[in-house]
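Note that this complex is displayed minus one protein chain, with the remaining chains in position.
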Amino acid sequence: MRGTPFILILIAVAGVVFGLARWLDNSYAFFVGYVVVQYIVLGTAWNILGGYTGYVNFGITAFFAIGAYSSVVLHKLVPTLPLPAMIVVGGVMAGIVGVGTGYLTLRLRGVYFSIATLALAVVVQTLITNWDFVGGARGAYVLRPRTAPLIGGGYIDYLFLIMLGLCVAALATARAIERSSLGFGFAAIRDDEAAAEASGVPTLRLKLIATGLSGGFMGMAGAPLPFYVTYLDPASGFSLNYAVNAIAMPLIGGTSSWLGPVVGAVLVGGLQEYLRVTISSAVNVLVAGVLMVMFVIIAPQGIVGLFQRKRR
Amino acid sequence: MTALLHIEGLGKRFGGFVALDGIELEVQDGERLGLIGPNGSGKSTLVNCICGTLQNEQGSVRFAGEKLDGLLAHERTRRGLARSFQLPRPFASLSLAENLRIPILYAVNARNAGALPTAAIDARCRGLLGEVGLAEKADRLPRDLTQIEMRKLELARAMAAEPKLLIADEAMAGLSHTEVDEIIALLIRLNGQGVTVIMIEHIMRAVMEFSQRLAVLVAGKKIADGAPKDVVRDAEVVRAYLGE
Partner (left out) sequence: MDVSLDLLMNAVISGLLLGGFYAAVSIGVAISFGMLDIVNIAHPAFILLGSYVAYIANTMLGIDPILAAVIVLPAFYLLGMAVYQVYYVAFERRDDQSLRGLSFFFGLLFIAEVGLILVFGVDYRSVSARYIGPSLQLVLFDLPWRLLVPFLVSMVMAVGLQVFLSRSFLGRAIQAVAQDQLALQLMAANPVKIKRIAFGLSIATASLAGACLIIIQPVEPSIGREYIGRVFAICVLGGLGSFPGMIIAAMTLGIVESLTSTFFGPSWAPAVAFGVLLVTLAVRPSGILGR
């Protein structure tokens, strides 16, 4: 396997990060770390479709919440089900919704897909608000175990570890795509769809693969959320912050490689946390939006792009 | 012997406008066909119907004995049909070598049901770029190219799909006299390697020099088809071009 060294390095980095958090032995570090790593996953997921194929998904909250609410449902039905299994289910559900939405709209110009995903976020929220089983508009409480399975310590340690694992999987997938024929096909679609078809690229199938993968990872990122927040209601599960951050971070970091969403998530996520503590939580959510608008206007290649351009 | 490309009763409408009407056309294996016609005569629509960018409503397109109707563009490319676009449409974020890589990965590999090793693909891309004289710019981006280099890239990318039939859609518009000669020589060389070529062109000098046979489209109908010298003397063709 060509990607093996990369995966090993990722695992090593994730291990060091986790070890560091354990050494600090501070639950705040875990809570902040969880959020930043979650945004790396979300940003990477968005970038697989948005950055690689050029199709803009605004319905991140729909996919994210499908993952989160799958866990709520599963937790009510089978309370003993381990979290990784819930993540798989949440990812598959979100992936299916992604492929379905894509199948209906991806034959048209890209903007129609974007508009459809915006509307999708509203409709999934409406469905869940009206679904009493998961608490409807009132929301649902999820009791999380006091201690972590397997590794001991607080449950947040376990959640952080799980999210780190997801992050490794998402980044390895993104990088593998970049270097495979799939990645070249995606780039061809982004640059010129008609020319891609004429060169033998099955554009619709590739776009569906990208939508499925992208939606799937968003769903997986959402699956542990109920255990992280312990109380989930539609207003917080569908918060626009998730969508804006997931789009802003790749655009700020750079959309052309797997590194972009990582850089964006760490920088913006860190800055937001800093502002939340020092100024106020209202200002910290504005940051991603303002930075995103500034970056798309002034530095459309993102931070990673700025360095790459010098190399070319 | 059956023809490589066989078009029968092909018709295409856009709303009430009849773009193509009952087109009959045969192209033999290894032939060089010129296709001419005034602006808006349906040449591009015909190319799009052959290549699957548009789907024809009437008639059929057969290629190498197989019916193509209903197949998408990429499926036709995989069966050995390649085209260049009238306005070059390079993959702007990919280097020249990577531009050629796309059809090799997606048309050639799909056809041969096996992946070529990366090194072989790269060698093939560079070889093709060498053939059109772009070897030195293999790692540059398309935005660094001149007009004629862009046309050459467009043709090289079509060639990378290893087609049996290449449709060159106005590959020479806007080029200088010597540049036109260069492209003609390139196309004739390809034809010598066994590729059937359909050239769609406004530059009559190029068409006459290149074509073994000439077909003329006017207002969505084929009005002439035959030896170039006879066709350009045909009264109907002269009338269509010069007006009555």
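Note that the chains take the letters A and B in the order they are written out, and that residue 1 is the start of every chain.
Definition applied: a contact is a pair of C-beta atoms (placed from the backbone, for glycine too) under 8 Å apart; a residue touches a chain by one contact, two chains touch by 3 or more.
Keep in mind it's a predicted model, so treat the numbers as computed, not measured.
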Omitted chain - touching chains that are shown: A
Which of A:8, A:24, A:81 or A:111 contacts the chain that the document leaves out: A:111
Hidden partner interface residues of chain A, rising order: 50, 54, 56, 58, 101, 104-105, 108, 110-112, 114-116, 118-123, 125-127, 129-130, 137, 240, 243-244, 247-248, 251, 255, 282-283, 285-286, 288-290, 292-293, 296-297, 300
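Assume only the chains that are shown with their structure count from here on.
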Mean-CA-position distance for chain B and chain A (Å): 43
Chain A-facing residues of chain B, complex: 51-53, 72-75, 77-78, 82-83, 85, 89-94, 98, 101-103, 105-110, 115, 141, 157-158, 160-161
Residues on chain A engaged by chain B in the complex (per definition of touch): 181, 184-185, 187-188, 190-192, 194-204, 256, 312
